[in-house]
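One protein chain omitted, others in place.
Letters A, B and C mark the chains in the order given here, with residues in each chain numbered from 1 onward.
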Amino acid sequence: MALQSAAGSIRTGLIGFAFLSYLILIGIPGRIGGSALPVLALISALFFWLNLRREAAHHLARNPEQGLEGDEGKPGWEIGANADSDRSSLHALLTARPGTALALRGLLAGLTTGLLIAVVSGIFAAAMGNGVAIQPVLDKIVPINVAALIGVSPGQIVQAEVSFIRFLLQILLFAGAGTLAGLAVSAGGSNLTTAARSGFLAAHVSGPTLGSVGRFAGIALPFVLLAYIAWIGLPGVTAFGTNEGTVRLLLTLIATGSGLFAVRLSRPGREQRIVAVLLGLGVVSMPFILDQFQNSVMGLVFIFVMMGLGLNIVVGYAGLLDLGYVAFFAIGAYTYAFLSAPFSSPYISGLLILMGVSPDSPLLGYWMALPVAMLTAAIGGVLLGIPVLRLRGDYLAIVTLGFGEIIRLFMLNLGELTNGPRGILEISQPALFGVSPAGVTFGLLSSQGWIFLLALVSSALVAFVAIRLNSSRLGRAWFAMQEDEDVAEATGVHLVRTKLLAFAIGATFAGMAGQLYAARQINIFPENFTLFVSIDALALIIVGGIGSPAGIVLGALALKGLPEVLRGVDEYRIVTFAALLVIMMIVRPAGILPSARRRTQGTDPDEAGFDDSGELMEGLVSEEQVAASPGLANGKEEVR
Amino acid sequence: MTSRPVTARAAGTDGRAALKHFTRAFGAAIVVLVVWRVTTVGLAEGYPASFWISQALNGLVLGGVYALVALGYTLVYGILFMINFAHGEVMMIGGITGYFALQFALARGWMEGPWAIVVIALLTIMVIGMAASVLIGVALERLAYRPLRQAPRLVPLISAIGASLFLQYSVLLIFGVSPHSYRKPALISGGLRLGDVFIPYTGAIIFITSILLMLALYFIIQRTKLGRAMRAVAEDRATASLMGVDVNAVIVVTFMLGSALAGAAGVMLGFHNTVVKFNSGFIPGLKAFTAAVLGGIGNIPGAMFGALILGLIEAVGPSALGIPTEYKDVIAFSLLVLILIFRPTGLFGEVLSEKKA
Amino acid sequence: MTALLSLQHVTKVFGGLTAVDNVDLEIAERSITSLIGPNGAGKTTLFNCLTGLHRPEVGEILFDGSSLIGLRPDEITDRGVARTYQNIRLFGRMTALENVLVGQHLRLHASHWSAVLRTRRQQEEEHAARESARALLRFVGLHGREEVVSTNLPYGDQRLLEVARALGSQPRLLLLDEPAAGMNPSETDRMMELVHRLRDEKGITIFLIEHDMKVVMSISESVAVLDYGEKIAEGTPEEVRADARVVEAYLGPEVAVQETAGPASG
Partner (left out) sequence: MLILDSVHTYYGHIHALKGISLRVNEGEVVTLIGSNGAGKTTTLNTISGVLPARAGAIYFQDSPQGGGSSSLPGRENGIRLDRMPAHEVARLGVSQSPEGRKIFARLSVQENLALGAFARTDSDGVRDDLERVFELFPRLKERLSQPGGTLSGGEQQMLAIGRALMSSPRILLLDEPSMGLAPLLVQQIFQIIREINAQGTTILLVEQNAQAALQVADRGYVLETGNIVLSGAADSLLANPQVAEAYLGI
């Protein structure tokens, strides 16, 4: 046992080293400068913490009886590989004191990491000191990073002397980080959701409303922490303190997101209603308070909420994987653009004249254009829907993806119709009662605040329709179709009609979102409508929790809002986002706020594509999930 | 129980005569349109035969490369029923690594040496590219996919998309935005002239290498014990493990094989396109995936033929239809949409994809 | 009694293999008919032809005088034919009540707009649907299990729920595919009693596939035997049991001798 755990710690250290090497490669220490080493040590402490905690939880899940009686209850009867027979005093000590064991493991892992980092940076520094050139591209970034790691500025590289003390310092820093992590894990107990516990405490101490706030704080705290780390850690010195607006935007995002958590976690009934109303008031007041930039980000977030809600109908409710959803977004945007921008193509003006609109005195207002855009998108949805009715699963995904690309390529290449890559400029802004807010302040509202408000109202409307439909017989038919298409049909569901309705309604919502997007952007270009828009929309509903409207809002805040906060460090934005996406899927595959129905999804044998043997694996899955999901899952169960 | 997951219905479409007629009419109209376009515009241009032949050869070369990448998609899909969206990036990593290996070789003057040395160096470069791709492919499987084996299908897809972006932008951060250009050694920069048709050496080499690699893969899958284990795991993981097959090992080997082919494709594409950069895996990856679906995903010969067909049509299509070459992607995707409408499981689709798709 | 369902020369071929071969069959209104035969004899394929999942190459299927050939599965359900499945195929993540509500899909007519606006009519219809779904669950003996997610139901209850879901569409003919498969004797008895009540209280005609000879012999008024897609015998249970061809192809000497042998295969 002791041997195994030593091997595990060394492995943790090796992974930690690989992880830090990656950070060095992409150039983070160079950005941070001399303070790189402590910061990296802190990051690695966080990493050790996660890893040790997961292993501790995993260990507990596997041997529930351990910790109580150790292995002592049974004589050592195994032979061969599983020999547990070396019951040294060390082993006895470790099983008796899991905290000490964890701290020791952290120490070992930290030592491994530190030693490797020291050796590698030593080699680099020595090489540089001797003037050995390292291969082309790499020599620009890596030496600076490594130099920063041992506290040398780029200018001093040539004189970089390799000091033993510095090596020792490196090793000690990481060893300390590891020990710290081990202690932190053991201090938190088996569940390690100290934050959630304080929320639980608050719930008991104060009244119900305050209680739910306390609970939400407990749940949201890890997120706040994560956002903080992302914000402080990644941009480094360059972004730090540069823009107050960004900080406020971050706070806005976090407040909205944690508000949603509070609603979900408060007790159903009066308490929940109060929290929901408070949240609603807070959000509706935002457009009036935030500045132009913050409003524009929040507007984008809620445009994507609409997208997410629409795509959720197709993917989440009806189970049809659509990767070309951007097509309808684009159709909505371009339809509005045609109707409201000075650009005129002979085809479009001809069409407008046919419709009885004079082509040179433009133009349909936002509200007149809205039904047109929605209808066009819906028609697009049906036109895509008909040919792909027979396709399933991944085939459907790739065909819709192709469809989305075809639409984009047409926009790019049909210059006469769409002005090609030059895009359509000067799209008019939505007006209310004949007053257009473009450029000027519209009462208390900035122009972007106005867009945000519109997005807010439209998404509320869309969410309302989506929720109502989902709880009707149509929603049941969609879900039945997703579960088993053949049986649904044999039970009386008209597949063609039901599928086409899903496509059409989803497309209509995307059309609405597209129109508002065009109004927000004022100028639109084909490159606004790449595959990545579809991927963003899909990712946000999955990250948020597929099938759950609240989850979709949360997903949009996280995936469309947070990256804007990180804009100062553009290159790191996407990498961080991408890594978070992967980690998110592993840690919480059902999304942040899954709908009640899908909470079982992670263990659904069919979904896993595993036939009935999936059932057999069920035990494995949930065990791993228990082990892998940090604070959130455990904490939530605890406070309920 | 096996029939419980969505079984595609071979015969279930019977009741949908109207829809069928509609799609048939739609397809017929497209075919007529294409034929009309080809005869009145494409052929009317009066290009010489040699033009068409060199276009077709070009298409075959491209198709060969697509095929290598498509095989990776299809192998992984066959076993895990997931789209390894990051496979294009695995290929790109092979290309980037190959570039550095090439730089190294160029700096040492090996590329101007006697032909035996050049050949060995080129082979080594390809092997290094393949090794890098294998490394990344295995890491992907271990970190981004294995923890998600039992999750609903969409989850690994999102994870794969995340991994794809992660790899792209990591390469961007490490190696910069600017493209790295492959310099061909003199030995292979020429070409063969047959009448009016010019065949570049690189093209010929790429095509032949692709075919050889594909044959090797086919042999492994069909004739070896390992291949048998792979096919068994593809059908039923739990039962395969009851036979003593180490399922995880087989899945890792599958990723290794697919990634090795992608790495080779990455290096060859580097020589073909002369440049590589952080996002140069994305579009070829998408095309290769299209090819895999075209041939019926999960089906190995299907992926090969799908890719060759796609390459051919992409090369010949724009001229034949008399439209600008910017539309070649439109042609590729339209072809895909059309074929799937009429054969929902791809050209060579079989039970496997029907069962699971 | 008139024939509710009548099959004439029904033939279904799968790539050279004749799964159902020129089958003629009449099923009388309010009768209980069993279909037996060895595995792979084409029993389930015949059911699939009846419910529109497969379209027979040759032959005619008349239900209440009109043809079912070429109709979509949901149209056939609309005419009044419902079924259950050999390997239970419930909507796994839906509750028992929701499963039955999906079964009622065809009998609900409120428009989707009215669902968004929650008009009074739509609300009333939903309410009535829920009430009748509850009644159906009570009828099959799943009272109190309404809100249980169907995969979490015990195996026997899942089979009962499949019946309840089928009843949701108010069928006149109910096709049961091995309703007692995998059940222990007491559960089997419960299922047999339910089948009788379906016929007696609801007047539904029952057509079932079953391997458990005890069930078949005690429940059915007539029995048809399929072998290699062909109908080799038809008649009362006693006649069929005595039929030499049936004994040879299916039952084996042992079963034929012991009147009600132990439970056959699960």
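The criterion applied here is as follows: contacts are C-beta pairs under 8 Å (C-beta built on N, C-alpha and C of every residue); 3 or more make two chains touch, one makes a residue touch a chain.
Predicted model only: the values in this text are computed from it and were never measured.
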Query: Which is it among B:Gly109, B:Gly195, B:Gly244 or B:Pro324 that touches the chain not included here?
result: B:Gly244
Of B:Val34, B:Val138, B:Ile174 or B:Ala232, the one touching the omitted chain in the full complex: B:Ala232
- prompt: If you put the missing chain back, which residues of chain B would it touch?
  reply: 1-2, 225, 228-229, 231-232, 235-236, 238-247, 351-352
- request: Identify the residues of chain C touching the omitted chain, counting contacts across the whole complex.
  value: 37-40, 154-156, 181-188, 211, 213-214, 249-252, 254-255, 261-266
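Basically, only the chains that are shown with their structure count from here on.
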Message: Let me check something: if the centre of a chain is the mean of its CA atoms, which chain is farthest from chain A?
response: C
- request: Could you grab the centroid distance between chain A and chain B? Build each centroid from C-alpha atoms only and quote it in angstrom.
  value: 29
Statement: chain C residues touching 2+ other chains are 52-53, 72-73, 89
Message: I need the residues of chain A touching at least two other chains; which ones are they?
response: 484, 486, 489, 601, 604, 606
- line: Residue positions on chain A within touch of chain B in the complex are 22, 25-27, 135-138, 141, 315, 321, 386-395, 397-399, 401-403, 405-406, 409-410, 412-413, 484-486, 489, 496, 535, 538-539, 542-543, 546, 571-572, 574-575, 577-582, 585-586, 589, 601-604, 606-614, 616-618, 620-621, 624, 628
- prompt: For chain C, which residues are in contact with chain A within the complex?
  reply: 51-53, 72-74, 76-78, 82-83, 85, 89, 91-94, 98, 101-103, 105-106, 108, 110, 112, 115-118, 122, 126, 129, 149, 151, 165-166, 168-169
Message: List the residues on chain B that touch chain A in their complex, please.
response: 1-2, 4-9, 12-13, 16, 19, 22-23, 26, 77, 81, 83, 100, 103-104, 143-144, 147-159, 161-166, 168-170, 172-176, 236-239, 286, 289-290, 293, 297, 324, 326-327, 329-330, 333-334, 336-337, 340-341, 344-346, 353, 356-357
